[in-house]
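Below: one structure in structure tokens.
With one protein chain removed, the remaining protein chains of the complex are shown where they sit.
Letters A, B and C mark the chains as written, and numbering starts fresh at 1 in each.
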Amino acid sequence: MSEQNTYLPYLMTIEKVIKEAPGVKTYRLKFQDEAEAEAFEFKAGQFGEYSAFGEGESTFCIASSPTRKGYIECTFRDTGRVTSGLASLEEGSTMGFRGPYGNVFPMEEWKGKNLLFIAGGIALPPMRCVIWNALDLRENFKDITIIYGAKTVNDLVYKSELKEWSDRPDVKMVTTVDPGGENADWKGEIGFVPTIVEKVAPSAENTIAIVCGPPIMIKFTFPVLEKLGFKDDQIYTTLENRMKCGVGKCGRCNVGKLYICKDGPVFSKEELNLIPAEEY
Amino acid sequence: METKYISQSGIEQWFDAIVTSGKRVFAPVNSRGQVDFKPVKKLSEVADEYIQTTQSIKASVYPKAEVLFSYEKVNGKVNLTDFDPESVPETVLWKVHPCDAAGFKPLSAIFNWDTTDKLHNAHLAKTSVISFSCSAADESCFCTSVNGSPGNTAGSDIQLTMLPDGGAIVEILSPKGEALVALSPSVFVADKGEKKEKYLVDLPVRFNLEEVNAKLNKAFNSTVWKEQSERCLGCGACAFVCPTCACFDIQEDAHGSKGRRIRCWDACGFALFTLHTSGHNPREHQSQRWRQRILHKFFYMPERLSVVGCTGCGRCSRACPVDMNILEHITSIAKQ
Amino acid sequence: MSSNTDFEPKIIAFVCNWCTYAGADLTGTSRLKYATNVKIVRFPCTGRIDFLLLLKSFAQGADGVIVSGCHPNDCHYTSGNFHARRRWIAFRSVLDLMGVDIRRIQYSWVSAAEGSKWADLVNNTVADIRALGPYAEYQKVADYLEKEGYNEEA
Partner (left out) sequence: MKKLRERAAELLSQGVVSLVLGYEEGTKRPRPLFCRNSVNAEKLIFDSRCIHNLAVYITKKELVGKERFAVTAPISTLRSIMQLFVENQLNEEKLLVLTVDLNGELREFTTFDEIAAYVAQFELKRGEREQELLSKIEGMTREERWKFWMEEMSHCFKCYACRSACPLCYCSKCVVEVNRPQWINPWPAPLANMEWHINRAMHMVGRCTACGACGDACPIGIPIDLITRKMMEDMAPEFGYIPGQPAKQGNALSTWKLDDREQFIR
């Protein structure tokens, strides 16, 4: 068999478009080629390069769970040339996908532990993949707590799923919006994510904390977790540096001697301590 | 490996035979006041008196801009046309310096360390390298400090060492080299027992690579980066003339319903190279970008890919508009 | 040139909304006949026409370009056309130095009342470009990625 061209994307059909929040959409993608669909496998935490033909490629995580077969989902915000190109596509149209790339959340190692998910804004998608993965294999884990915050009520993504999670008896769900971001019907918390984490004060005992969000949120959440007794090997996050190739060659996501696209995007805080913080 | 002798007229004959075989031949040509690799048909076109070409031969196996694939949108569907390795012509690189040929190893290490790179490998497979050992060097050259030498045969299929009589010692180093010899077998005669080393330039080792590596291991937070990089303008000249720099960008060339995805050279020295869409830039200052360049070549690559990302060709020092001299900077780091 | 008799020039016209576009409109409503080779792109003002658009037109297959707006002192925005004129002066100088064929760019002032001037402008430009032939020299290089392509065919 001749050598594969890494840069040649899979062709995907947009099966479903969900408007999540202003400028934020989720696409459900199906492989156009059945053999490719059959052979495709990924794990929670991995990402891909999504193509809008005519505009280019953009990097986002796979937001659906590997336990849900037959499709993948991505959630993105319309911010640049590629994402606006993607956002203008309709159900039934074709886009490209390369992947899966990067490392995975060590879900096998987490069996029998409590899981604490802390997410902010548009960083819920990478975590959604893990959350559904965990919920679909619910018996593998003990308590599951989700703390999710966004700027305003409008900016919360996966609104129907947030409800589904909070309705489940086996999940503790806390949603919050930044002060001033609430509306008249808001019943959740009001406050920045780190503050709410401190308030909810989950136990560090036998718990893994997965933190995803803007750098500023992560920066202020880590000390809170530390105060709650979390050790560095109990805290996980994902990094999102600028990427072009996704396979450790183009040089953009090089941090220290690591490539975020190959050695990440998933890092435990213990691993993060080994690479220079100013470079991510 | 086999060593032969070729006479001056033999070289001419052989060169003509290579051209006649239909292979594309690139050799250093002096034009516009610069010596650079260009397609040539006659040996007389090849430049003589020069120390180094301005650009490396990197472009022959990693073009400045290359089509990764092309696409066409038809009735809401997309048809892809893959890169065709057969579209790459058989190429012979003539009169390559050993430091350039040695650059293929780090370059391929980057392109193939995990997933393999179909395009790079296609170019590599179709390229034969005839290197000439160096009888001269200048103050920017330092191959001997980075595991190379003026007679280094790494990356070459054939190496010629020119002799005073106009002929050359021919080292045939690979099957590709043998195939080139086979184009004109009669001009290659028995080796005359000349020692190659006698004709190589003497280039003292300027720094100890392991020492540099050990220093760099602890240098991330050093003030040296800011001190050295103050005058750096943040252009990509050093990266683009470098035989091993491989950072690239992927871009779209769209024309209505048709288009192609293009990979083109990029440089870690550019201010916007690492800029996130959010506006956050992990390497905001030139000093951070300069650090990245040096650490990547002399620390990360040896650690990760077991190959140093520098062949000592000195091109970056020669090309830099503000005299960011890599040898000077590395030597000063080694002394720290 | 007789060889060019079959050649139908492709011409792109960048015009301002207030004068020339209205003028071209008048040409039509006046039932004046003129060459059909021109594709009109309407801009708010000549001052808003980026010089690169002219080059992009050539790269994408135009053989000639018309740029037209309000007469001096008639600009809807007071001075847009004066700024544009300065830009064109500089642009012509740069293009001429680079060897771009500036005969293929025709600048004009056509007011909303000058329906017949627009027809003449288009007809004359088409005739000029027809005489010059296709701008293959420029279009040829538009797709080249590597210089080898350029050298081999040159």
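Details
In this text, a contact is a pair of C-beta atoms (placed from the backbone, for glycine too) under 8 Å apart; a residue touches a chain by one contact, two chains touch by 3 or more.
What you see is a predicted model; the values in this text were computed from it and never measured.
Put simply, the missing chain touches A, B, C once the whole complex is considered. Residue in contact with the omitted chain (choice from C:A13, C:A62 or C:L121): C:L121. Among B:E12, B:E194, B:D253 or B:E303, only B:D253 touches the chain left out of the display.
Residues of chain A that touch the chain left out of the display are 80-81, 84.
Taking the complete complex into account, residues 50-52, 55, 59, 72-73, 79, 82-83, 85-101, 106-109, 121, 124, 137-138, 141-142, 144-147, 150-151, 154 of chain C touch the chain not shown. Where chain B meets the chain that is not shown, the touching residues are 32-34, 36, 54-55, 64-65, 139-140, 230-231, 233-237, 239-241, 249, 251-253, 262, 264-265, 267, 270-272, 285-286, 317, 319-323, 325, 328.
Just so we're on the same page, only the chains that are shown with their structure count from here on.
In terms of their C-alpha centroids, the spacing between chain B and chain C amounts to 45 Å. Chain A and chain B, compared by their mean Cα positions, are separated by 39 Å.
Once the centre of each chain is set as its mean CA position, chain A and chain C turn out to be 50 Å apart. Not a single residue position of chain B touches two or more of the other chains. Chain A meets chain B in the complex at residues 2-9, 11, 51, 53-57, 79-80, 83, 92-94, 96, 214-215, 240-242, 244-245, 247-257, 262, 276, 278-280. Chain B makes touch with chain C in their complex at residues 39, 63-67, 255, 262. Note for the complex: chain C touches chain B at residues 60, 145-146, 148, 151.
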